[in-house]
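Remarks on the structure that follows.
Rest of the complex left out; these chains stay put.
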Amino acid sequence: MANATKTPLRVGFIGLGIMGQPMATNILRAGFPLTVWNRTAAKMAPLTALGAHPADSPAALASHCDVVITMVTGPADLEEVVLGERGVIEGAAPGSVLIDMSTMGPTMVRAVAAKLAEKGVDMLDAPVSGGERGAIAGSLVIMVGGPVDILDRCRPILSALGPTIIHCGPIGAGQTVKLCNQVAVALNNLAMCEALVLAAKAGVDPATMIEAVSAGAGASWSISNLAPRILAGDYQPGFRAAHQLKDLRLALDLAQEAGLPLPGSALVSELYSALMAAGQGEEGSQALVKVLEQLGNVGVRKSPLP
Amino acid sequence: MANATKTPLRVGFIGLGIMGQPMATNILRAGFPLTVWNRTAAKMAPLTALGAHPADSPAALASHCDVVITMVTGPADLEEVVLGERGVIEGAAPGSVLIDMSTMGPTMVRAVAAKLAEKGVDMLDAPVSGGERGAIAGSLVIMVGGPVDILDRCRPILSALGPTIIHCGPIGAGQTVKLCNQVAVALNNLAMCEALVLAAKAGVDPATMIEAVSAGAGASWSISNLAPRILAGDYQPGFRAAHQLKDLRLALDLAQEAGLPLPGSALVSELYSALMAAGQGEEGSQALVKVLEQLGNVGVRKSPLP
């Protein structure tokens, strides 16, 4: 990674899903030479059309890059693309950097970082919040764990993804902060849903309730952004319910390892599980309201108006 | 209430506690002739020093006023000061208005309104959010139930208390919206507390976590305003834990009457009950974190920094 100041960093991007696709696009648009790899090769096409180079394997990708970014589903995927056959570790040069931007809890990122360190490869964990909209808009919040000097080297790339880059501590700390974030989001969602069904069942206009609550101490991103979608009947995912549940369980696993009870998170996890059981995991996380509506035999959109 | 356009409305204020004191002061400062009454007479002194007239009883107060505001603790208090011996109803003239700004659920306000209607006295319910700070600053959010024309007549007075006046529906609707607000606040508080103890127990700096969560989809008034106070060791009440619990139970009572399960509200109610059992009901509602700290054997302020 010599001459970083003169030559732009060569970036590799692995995992071109709903989040990865627009993130990789933003990196390319920011002027970084980009190599991409995706298990389903067809998903590389939009990026190569914009000028990205396709790679045959994570190892091949890594051999051409100063910085490799992974955006995959879970711990098993990260382990495979980094440590598995033809994985990043086989191609990465000493002094190069792996940035995992997926959400998977601190345990696996620490294990992967330790393996990479044996080869002289540095690692950051840098999970994000903001969902697909934030990925497209380049407005993600990025929570970074790892050495500050490595973060500083990679900052120009991350800045193409979002303006808010928060250093959270050593490797894994970004993951821990992300899971705290997911706990907060899930319980704020439950707050929003219980307020909505109470309004509807007790006979006040939910839209008026949203207006009043948003103006004061009950305000949250959830009630400002998700509650109006519910009233509009819009359950399209910003963030999928199934992913919300996956992340909650990662948070509960982390709490379990740490020896910490989280009764509210455990409850909302069971409610999201009910949403999954009803076959609605692919809807947006705001669909949690459907579980409360079913329990209370009430429809938020059908409430009697005042 | 004739000549309302020329003569300023004569206002009476009953209940000069933590909220009532600054609210009455703001009404006086806005130029309304003010009569006050409080069970503990000594609390009238600061207002009379500013020019308010003390009354001997709610009935006497009402006989001198166009609009009477009540700001009391609960349903029993409202019943007593309005319908009890020497109560408002004995002195209020037909065409005058009672505005109850306490939080007590819709049932009692509807009962009181029905009794007042028999005497030709109108009523609004207008509970507020914003706490002591909002009361002092005149920045309360006011949730109003009752006829729009009555609200319009009283709007100049309410405007002295806060810029956000939301008409929620017929009498009682302000209460219902307020209880929805309290449900949202309580669960947002739980979200904030669980995120804090997870950060602390898993070894990241809670202040960094607050910064990251506040920047994205986990944002809430609670995490922006209350979490920093916790880190500063500040448990002074903006809003008392005991009142948070009282309001949650009013919300659960309303849900029960309506036949609605609210599992998250029920859980957080039990956690606030644990805070009461520990003798900490007079602290601010952010003290909920102490219950989570005790359950998890962790101190948010003593977490190892990264």
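As written, the chains take the letters A and B, and residue 1 is the first residue of each chain.
The definition used in the following text is that a residue touches a chain if its C-beta (ideal position, glycine included) is under 8 Å from a C-beta of that chain, and two chains touch if they have at least 3 such contacts.
Because the structure is a prediction, the values reported are computed rather than measured.
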item	value
With 2 copies placed, total copies in this complex	4
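Operating definition for what follows: only the chains that are shown with their structure count from here on.
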item	value
Inter-chain centre distance, chain A versus chain B - centres from mean C-alpha coordinates, in Å	37
Contacting residues of chain B [partner chain A, same complex]	106, 129-131, 134, 141, 143, 164, 166-170, 173, 176-177, 179-188, 190-192, 194-199, 201-205, 208-209, 211-213, 215-223, 225, 239, 251, 254-255, 258-265, 267-268, 271, 292, 295-298, 306
